[in-house]
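Below: one structure in structure tokens.
Only one protein chain is missing from this complex, and each of the others stays in its spot.
Letters are used for the chains, namely A and B, taken in the order the chains are written, and counting of residues starts over at 1 for each.
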Amino acid sequence: MTRATASRQIGDTLLKVDGVSLGFGGVKALTDVSFDVRKGEIRAIIGPNGAGKSSMLNCINGFYHPSHGSISYKGIVRGAMRPHEAAKNGIARTFQNIALFKGMSTLDNIMTGRLLKMKRGFFWQCLHWGPARAEEIEHREVVERVIDFLEIQAIRKTPVGRLPYGLQKRVELGRALAAEPELLLLDEPMAGMNLEEKEDMCRFILDVNEQFGTTIALIEHDMGVVMDISDRVVVLEYGRKIADGTPDAVKSDPKVIEAYLGTGHA
Amino acid sequence: MIYREAGQFKTSYAADQAIFPILQDRIALAILLAVAFVAVPLMASDYFLSTILIPFLVFAVAAIGLNILTGYCGQLSLGTGGFMACGAYAAYKLATGFPELNIVLVFLLSGGVTALVGVAFGVPSLRIKGFYLAVATLAAQFFLIWLFTKVPWFVNYSASGVISAPPRAVFGWFVTGIEATPQAKYVFCLGFVAVLALVAKNLVRGRIGRAWMAIRDMDIAAEIIGIRPLHTKLLAFAVSSFYCGVAGALWAFIYTSSVEALAFDINRSFQILFMIIIGGLGSILGSFLGAAFIVMLPIFLNSVPTAMGVPLSTSMIAHMEFMIFGGLIVFFLIVEPHGLARLWQIGKEKLRLWPFPH
Partner (left out) sequence: MDLVLDFLFGPLKEIWEFPTFFVEVVVGGVLSGVMYSLVALGFVLIFKASGVFNFAQGAMVLCAALTFVGFMDLGAPVWLALIGALATMIALAMAIERVVLRPLVNQAPIILFMATIGISYFIDGFFQAVWGEDVKRLDIGIPKDPIEIAGVLINTFDIVAAVVAGALVATLAFFFQSTRIGRALRAVADDHQAAQSVGIPLQTIWVIVWSVAGIVALVAGIMWGSKLGVQFSLAFVALKALPVLILGGFTSIPGAIIGGLIIGVGEKVAEVFWAGRIGGGIEDWFAYILALFFLMFRPQGLFGERIIERV
């Protein structure tokens, strides 16, 4: 069921995770996990609860630092990188529990995503005139395109704290997109959504990938969705990688079936 | 004129991003400024100018300063008084050390000095949050006041420990010292406040303000977007302290003309904090409303019971003030955390639709 559209091009390796282990005190969150993400693909990370999926994403964007192993991005092995450095290098993400700026409007939230691209210094910001204003408007235009793309024009000026859950998730995606990332990390983008919202979200993810060529690594629980939209799937269990490959290959892997359905069905 | 925005279409993003997108608001502001700059100095009594309007303006600057740090960037500070003292003493040293320096420059520079001090005390904000930081800012409060009380250099070795503003003029008008009229002081103050308020508004509605609010609302997410937490918080400390410093300088030079360090004790810090809670956290307008409220309340308490025939003793009024402030803080935090500014906004929304309920 893998999609093979003419416009999509899967390129070289963008991100390579090599033998990564991570522990909190005595708890091992990840043990010797290796996989890669290629440019332009949609890569899924799945696994039961507590398998270490979110920890994996946290390692990739520098929030946690692995105790062993290395992560290389665009061919450069990264040492201890702070999250804002990851952002500067083109990695954006969304969160499992929505992490929007609750006191700000939808527009401001998405504008915040453009922050790294805005350069005008303190002096011009004080004046909000001339170059600073021009810059503000230029970025507003980009943000408006994101807003159009996600079909959230109507809630532009609403404080995000007042929006329903599904829309908040969409705004969060918008904020990540506004940064024009090369690698987009989505942590359970469809958790807690109803069928219709899920379908919308799937469409947005596929469109982002096709129209902007953004590489996407996502965590998701809904197996149906994962198998439909991703090119390749990594399966984690108890912090270890148990399978890696195309959706079809993973689906028929006995270890995966065991992990998801228990030994009785194997 | 009816308060309506129907028919006012915005055709550019620039128009949509204006501070006052509605025409009626812009007209109202123009009238307000004209009254404040022209009518008030011509008509108001000296008493009204120097005991109500000037302190109101000075407090408004301090409240904007604290609101930037606490309301916008989410870093609670209890050291406002200390930073104001810092501005006052810096201005005194600069004005007496360099008599030819223009007084406007003196105030701006003393704001700059305070900004540096603020950054120094803001450094712990990288590692600590919330009330831990509040306690850290208390260190600034107590240390700075002690410093200005104990080190005679700051008061040019005067025996009384009091600093008095030397006379200085702007365009030939005395704005500080004995010869300065309340009118000149008021207009000078108002000019300062107008410019500083505009700059603050510009900062908070642009890139920097969004970074501050992002840190306030969810610092981890902000960091992942690419905002550097220390950088952003320190900038907030710097800008906030600049405003507090200028407010302190205005206080010492324009409002009271002579001042001792104890005028900026911890109660001053709380007073400013109450202004922004009552006025509205994260609102420039709220800083003005809160300042007005807190300046007016004691005057109200002084005059109304007397007028009603039940005069209160001075100490009773002081206790009443404490109780009312305390009660109002709790009330606003429960009922309307966005303070008077939010009530104002709701009022405007209602007015836009009036006389229809929806």
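Throughout what follows, a contact is a pair of C-beta atoms (placed from the backbone, for glycine too) under 8 Å apart; a residue touches a chain by one contact, two chains touch by 3 or more.
Treat the numbers as computed from the prediction; the structure is a model and nothing was measured.
Considering the full assembly, A:99 is the residue among A:99, A:150 or A:163 that touches the omitted chain.
The missing chain, though absent from the display, is touched by one residue of B:128, B:195 or B:304; that residue is B:128.
Listed for subunit B, the residues touching the missing chain in the whole complex are 74, 76, 124, 127-128, 130-132, 134-136, 138-139, 142-143, 145-146, 149-151, 220, 224, 266, 270, 273, 277, 315-316, 318-330, 333-334, 337.
The definition used in the following text is that only the chains that are shown with their structure count from here on.
Against subunit A, the residues of subunit B that register as touching in their complex are 12-14, 17, 199, 202-203, 205-208, 210-211, 213-214, 216-218, 220-228, 235, 282. Taken in their complex, subunit A has these residues touching subunit B: 61, 63, 82-84, 86-88, 92-93, 95, 99-104, 108, 111-113, 115-116, 118, 120, 122, 125-128, 132-133, 136-137, 140-141, 144, 175, 179.
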